[in-house]
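Entry: chain A
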Amino acid sequence: MAQASIDVRDLVVRYGDVVAVRGVSFTVGAGEHVTLLGPSGCGKTTTLRAIAGLERPASGEIAIGGRPVFSSRPSVNVPAERRGLSMVFQSYAIWPHMSVFDNVAYGLRVRKRPEAEVTSRVREALELVQLGDLSARSASRLSGGQQQRVALARAFVFGPSVLLFDEPLSNLDAKLRAEMRVELKELQRRLDITSVYVTHDLEEALAISDRIVVMRDGVIEQVGDPSEIYDRPRNTFVADFVGSANLIRGRRRTDLERDGQVVIETAGGSLVHGTAVGRPAGAEALMAVRTVRLRLERTRPATPVNAWAARIRRRVFQGDFTQYHVDWDGGRLIVRSAAGEPMAEGEEVFVSADPRHCVVLEE
Partner candidate 1 sequence: MELDHGALTRRGVELREGWLPGPQLVSLVVGGAAAVLVLYPIAYLIQASLSVGDPQARPPEAYGLDNFTGLGRYAHIFGNTLQVAAVATVLAVVVGFTMGWILSRTNVPGRAAFEQLMAMPYYVTPLMGALAWALIGAPSSGFINQAWQALGGKSHLIDINTAWGIAWVMALFEGSVAFVMIGAVMKSMDPSLEEASQVLGAGRLRTMLRITLPLVLPGVLGAAVFVFAEMLGSFSAALVLGLPSRFYVVTTAMYQLVSQYPPRFPTAAAMGVSLFAVMFAMVWIYRRIVRAGTYVTITGKAFRPRVMDVGPLRWPLLAICVGYLTVAVILPVLTIVYVSFQRLTMAFPRADNFTLDNYATALSLDAVRSALGNSLVLGVATATIGIFLMGFLSWLIYRSRIPGAGAIEYVLMFPQAVPRLVFAFGMLWAWLVFPIPIYGTLWLLLIAYLTVFLPLGLRTISGVILQIDKSLEESAQMCGASWGHRLRTVTMPLLKPGLVAAWLLLFIASVRELGASILLMGPKAKVITPAIVESWFSTSSELTAAMALLQTLAVVVALGVLFAVARRAVQQGGE
Partner candidate 2 sequence: MTEREFTAVTRRGFLKTGALAAAAAAPVLSRAARVSAATRVHDFMTSADLGKAEQEGEVVYYGHDGEAGIGVLLDAFKKDFPKIKTSYVRLQTGALYAKITAERSAGRFGVDVLQLSDISPAIDFQKKGGWELYMSPEYAAYKPEYLSTPPGYFGVPGVGFSGIAYNRGKVKPEQAPKTWKDINNPVFKDGVSAKLATSGMQHAQWYILRKMYGNDFWQEFAKQRPKGFDARAQLFDRLSKGDDRMCALAEYAGYTLFQEKGADIEFVAPPEGMPAIAIYIGVVNKAPHPEAAKLFVDWALSKRGQMVYQNQKILLYGSVRSDAGPMPTGKRLSDFKLLFPTDWNDYVASHPVFVKEWNSIMGL
């Protein structure tokens, strides 16, 4: 299947007086799967729709496969139906007055493909999404999950060079969502088309993306691959949005730093060793430690640094893991621990963390 790269430069989109996207720039390589991640209102859907051609930006440039499809200077605006993209909508947008087959065949028929080719390609697509036996059914009588698959099949059957996804799983219940996530990734790998995916669900983003673009309030906060976003968040927002993190602030103790580490002393006097990941750290620094990266033990661990005494204040059982709220350093830490031997509330314990997992944040 064809693949194309996407180039977005200084995109600004306005809705009346509100600026939804304020100068966003990023690229998607050919064949890459990029996700726009962020809370509602951050401008991710607007950006996606601008790429699709369904919104008209105020300024900026969008190029697909090297050719500009939108530009404010010189003035270019290719209508959506001619950009060669395809899109899966949040509401699926399945046409109720057509059968499943006709829904999927629509894009091919618009392109005036011979009917024999249409039939074989539609059948192939339906098999791929595991709806092979439903092709004759009226589209108005499908479940949510089935509609979603039809929307998928319809989107890729005519061989677009880019696939856009607008929160396609958000209308499904949690279990179905988890299943579909895996299938979606399967499909993506199989089809191997450039894709841009929009979601507010962290797990989804981490699961299916080659790279993630984290957005807030119309600007990009961080771009990187999933592990980078997860393990080395750039600032408080990303740290807190992408998984749960503890934020620890302290005074720099440059006298104790070696091997490129950063050491801070908290107000309560605890010493935390962490990594700077190439970010400048001033006289004060803020570090983030993922809740799952903290370890709880009854006896003091043997690690040379980052082992502190603490007391368990609250224990919340969550099935796959247990969340402990721990009094430490005059403040609180949250620790997620895989269900193992539970520790009781009030117990005196030791908290420790690998310095590689204590990351300095930009401020």
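A word on the picks: all candidates are chains of the complex that A comes from, given by their letters.
As a convention for this text, a residue touches a chain if its C-beta (ideal position, glycine included) is under 8 Å from a C-beta of that chain, and two chains touch if they have at least 3 such contacts; residues count from 1.
These numbers were taken from a predicted model, which means no experiment stands behind them.
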{"item": "Candidate number, among 1 or 2, whose chain touches chain A in this complex", "value": "1"}
{"item": "Residue numbers on chain A that touch candidate 1, as the complex places them", "value": "2, 4, 52-54, 64-65, 67-69, 74-87, 89-91, 93, 95-97, 99, 106-107, 110-112, 138, 140, 151, 154-155, 158, 161, 164"}
